[in-house]
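Complex shown without one protein chain; remaining protein chains in place.
Letters A, B and C mark the chains as written, and numbering starts fresh at 1 in each.
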Amino acid sequence: MDFNFTPEEQAFREEIRAFLDAHLPDPMPEDDPDFLRLWNEKLRAKRWVGFNWPREWGGGGGDLIRQFILKEEMSARRAPALGLDFMGLTWVGPAIIAHGTKEQKAEHLEAILDGRSHWCTGYSEPDVGSDLASLQCRAVREGDEYVIHGQKIWTTSAHFASHIFMLVRTDPTVSKYKGITCLLVPMTTPGITISPIENLSGKASFNQVFFDGARTPVSNRLGAEGEGWKVVMGALANERSGISEATEMLQHLDDIRSLAKRARRGGRPALEDDRVRRRLSEMEIRVEAMRLTGLRHLTDQINGKPSGSETAINKLQRGILEFEMSELTLELLGSAAQHQGELQHEALAWHGTVIGGGSPNIQRNIIAERILGLPKD
Amino acid sequence: MDFNFTPEEQAFREEIRAFLDAHLPDPMPEDDPDFLRLWNEKLRAKRWVGFNWPREWGGGGGDLIRQFILKEEMSARRAPALGLDFMGLTWVGPAIIAHGTKEQKAEHLEAILDGRSHWCTGYSEPDVGSDLASLQCRAVREGDEYVIHGQKIWTTSAHFASHIFMLVRTDPTVSKYKGITCLLVPMTTPGITISPIENLSGKASFNQVFFDGARTPVSNRLGAEGEGWKVVMGALANERSGISEATEMLQHLDDIRSLAKRARRGGRPALEDDRVRRRLSEMEIRVEAMRLTGLRHLTDQINGKPSGSETAINKLQRGILEFEMSELTLELLGSAAQHQGELQHEALAWHGTVIGGGSPNIQRNIIAERILGLPKD
Amino acid sequence: MNFGFTEEQGFLRDAVRKFLDDRCPMAEVRRLMKTPNAHSPELWKAFAEQGSVGLLIPEAYGGAGLGWVDFVVVLEETGRTLMPSPLVSTALAALAIREAGSPAQKERWLPRFAEGSAIGTLAVLEASDLPGAEGVALVADSDGEVDVLHGEKCFVADAGCADVYVVAYRSTERSAEPSGDRAGTGVGGALRLGLVARDAPGVRVALVPSLDETRRSGTLSLDGVRIGPDARLAAADPEATLALLLDAGSIAVTAEGLGAAEGALALTVQYAKDRVQFGSPIGRFQGVKHRLADMWVDTESIKSLLYYGAWAIDERRDAVPRYASLAKAYLADAFTRIGVDCVQLHGAVGYTIEYDIQLYLKRSKWARPMFGDGDHHRDRLARLSMGNR
Partner (left out) sequence: MNFGFTEEQGFLRDAVRKFLDDRCPMAEVRRLMKTPNAHSPELWKAFAEQGSVGLLIPEAYGGAGLGWVDFVVVLEETGRTLMPSPLVSTALAALAIREAGSPAQKERWLPRFAEGSAIGTLAVLEASDLPGAEGVALVADSDGEVDVLHGEKCFVADAGCADVYVVAYRSTERSAEPSGDRAGTGVGGALRLGLVARDAPGVRVALVPSLDETRRSGTLSLDGVRIGPDARLAAADPEATLALLLDAGSIAVTAEGLGAAEGALALTVQYAKDRVQFGSPIGRFQGVKHRLADMWVDTESIKSLLYYGAWAIDERRDAVPRYASLAKAYLADAFTRIGVDCVQLHGAVGYTIEYDIQLYLKRSKWARPMFGDGDHHRDRLARLSMGNR
């Protein structure tokens, strides 16, 4: 066990800090697309977008430790995300690198790094819920094309995506995992319609996507027919160390501490309230546990021994934290919690985050059955 | 809804208070059997033992409201229990009143009131656990006798009981509920052996009871053959309003408040700690909710409409309270929590209370299935 | 001693349910949410005709002259269906006038409240957000006769549709007694309550967008508003009246919150029966059913505390503070947890605006701070029980 960084790693950290000192505007322009594009170009020039992708495909060829350092430094300064096409960088690109044809790599990878594409992912379907593998969306091969009929739901960002990375059932006669295939489909394909779903804040953050005979060439298939489940499970295994989530939680904790410093409870400063102080400490404990557990996962990943429980432990800790943070925020706001506002909306938004990709109870089943060896229900 | 008491009820309350002023020694002799026997005689003279039993069988013929007042006043002064044979008064006597023959009534009821008998109850068996009705202890009829073979477990007080109120299987060929019969068996019957089970504090509070061909006359059967389940479910329905448990919890709360008043935490008086104070308030809230819910159950009982959820709600609230009280006690004790002592042992003893008669999870199943109508697992 | 509802209270519940089914189903709730005050004068008028609005107002003033236990029955039902209405606000304004108003003031407002032609509300809180006398710092300029108010009252429920505000403020004279629960907070002047009409000169209302759009609140600006002797609620001890109003508010919010919690639980139980995953309804799994059972235990426990508190308003005033705090403290945290868990048990659809469960979640966020949150009431209980022992 050694938490020291090598001199080379320390130098890399200094390089990032110097870059941020030189280039990160203060204050940051909020939601300015021109600035974000310019920022992406600067990061691209450093090869920090797709930092751990192979250099031959435009990535940085970096290792996981440096990637961790890069993320940590960037988020400590609240710099914009490393790249513009989040889904493309996190799930789709690595899957294409692992399973894609030369043509698919040429077509998609650089576009993802440059932020010219914008991917969404189509896994969930209505009435399928947590039991992902029972998906029904059909693709039938006709000559050189797949013809797709069916529906996806909870498709984040589909309303401004350029492509969808989706799972379809190509063979309903074999076992549910075997009949699934992965396709890379442009959203402009005729036969695709999008219907936004408003979330409880009234924002359209996800969608239903309908496929009514949409046709896509067989060359848009990623991996072999019937291998889609494997391709996607591999993609989901990327980025599962939980480092990014922990970083995000650390920022929330900062925000809530600032709020606690200025808030009053029962006529005295909120920080004089023992319970408020200890709840903040409790959050600090859980955030740091998440961060360090992420580092342990990272070590496992470097050593080629992922435990398989990374996502579950992360999501459970995150669920607890999001709830506690939301409640403390609202309690600190007092009667102002009844109003609309950014803090108030964030205190509801976590409900979507925590449910995404399997409820906490599903994660508990996974741990109990796969790790503790308890019988299936 | 009316929480006022009638002038007659108020007068009854005054009568009890006057009695306690006149007769309750201060301080009370601890665990003095002579005093307890004398006290019982005084209560018997007032007909306050078996207060709601019919007068013809030696009871007080009192109504449920007066019984509530009687219990409330007695426990507010921490007077000894109303009667010496707890199981006899609470479960066995009412069952005999409801189902017993004239001879059984004459033999047992007055003995219970006088504290000459001491009943234990034999329901649980090893490997049966929460699924009580699957009990295996056999009784085979031979002429005018039942011959009993089998084993009971978790039999509280069996080691000093005079009789056991027990369930046996008389017919293994019919459905599990139908083949059960209730017997009233003297513990002196040859063929009964008792093996104490030590609890985690090293005390023998319950037992295994083995029946190796123990013979008891058919006249000791309570109710008809095969009706035992009904008899016992009726007995369990007595005293289920939860008033007594709430009263007990109120005394715990008093004790823990006294502890909090003299304890220090982190160098200051424990009551200056916001969290300690609020935890005490939280307990006050739950205890009062238990007490008032008990009164609602009492009203339902008076109106002949028990909801069937009384035990479940009581046990769940009690489980939460016992845990919280145990933890706060130990936290207030600080390092002294590591020592043996009365408070420390009480903080472990609740584990037995809460599990007795079905775990909290069994209670949750009952509520979810019977009241909310959710499907069985 | 009888801890059950009467047959009449059963009829009352049925009547309110029928009214809400007919006149304010969820589609109507969602329509009203989009209106500026989340209030429909027609619906309100009809509700008054049905009898629920004037329920607590004495028959002499055109009401039904019933008690707080009856009112709890109504509030449980309006809570269950999330009916947008100024029912609690108006009841509290009416209580203020009944307790401390002159015959003329009663004559002026109570009949109008009862018939649904006027709406009242409390304006107590200020920027300090302290739910008690210690939060009232607004001091009037006074010439001995008329109090002139310059300042703001915050978090005023139903500020936009109210016709009259019960405003708490302080006179320039020092009070003899220390003020409120906490002595020595440095707040000067004797507490006073006054009636300010919406259309009085100097009154301005700024609405604030609500997270729970079935509810509205706003800031009341008082710019030289004059409160003469005829507008002051002078017939009783203002400290005691204010304390009663806040406790009654806690009890009313607990009643509506309890109804809403039961509504959320019922929706989620139904969802757990209908939603099939891994081959069976999710309500079969203990992870779901045990959580629902715990919610039920909480709602039943809150009822016990609430009903006693409501009965105490009419029958045992000395018990009101303790039971108001017992009930509201339990409600504040349990309803919050119920709102969150019901949304989570719904899975992804719980996060959509289409499903109603999120409306209950938002209501739980509204209910928590109203008249003090859980910690506020736990602190108060600790003070009360230390005093008693």
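Simple rule for what comes next: a contact is a pair of C-beta atoms (placed from the backbone, for glycine too) under 8 Å apart; a residue touches a chain by one contact, two chains touch by 3 or more.
On a predicted model such as this, the values are computed, not experimentally measured, just so you know.
Q: List the displayed chains that the omitted chain touches in the full complex.
A: Contacts of the unshown chain, counting the full complex: A, B, C.
Q: Determine which one of B:Arg55, B:Arg116, B:Arg264 or B:Lys305 touches the chain that has been left out.
A: Missing-chain contact among the listed residues: B:Arg264.
Q: Could I get the residues of chain A that touch the absent chain, sorted low to high?
A: 1-5, 9, 65, 68, 257, 271, 274, 277-278, 280-282, 284-286, 288-290, 292-293, 295-296, 298-300, 302-303, 309, 312-313, 316-317, 361, 363-365, 367-369, 371-377
Q: Residues on chain B that touch the omitted chain in the whole complex?
A: Within chain B, the residues that touch the unshown chain are 124, 127, 129-131, 153-154, 197-200, 202, 264-267, 273, 275, 323, 327, 330-331, 334-340, 344-345, 347-348, 351-352, 354-356, 359-361, 364, 377.
Q: So which bits of chain C touch the chain we can't see?
A: 285-288, 290
Note that only the chains that are shown with their structure count from here on.
Q: Centroid of chain A to centroid of chain B, CA atoms only: how many Å?
A: Distance between chain centres: 54 Å.
Q: For chain C, write out the residues touching at least two other chains, lowest number first.
A: Where chain C meets two or more other chains at a single residue, that happens at 285, 288, 375, 379.
Q: Two-or-more-chain contact residues of chain B, please, as numbers and ranges.
A: Residues 274, 278.
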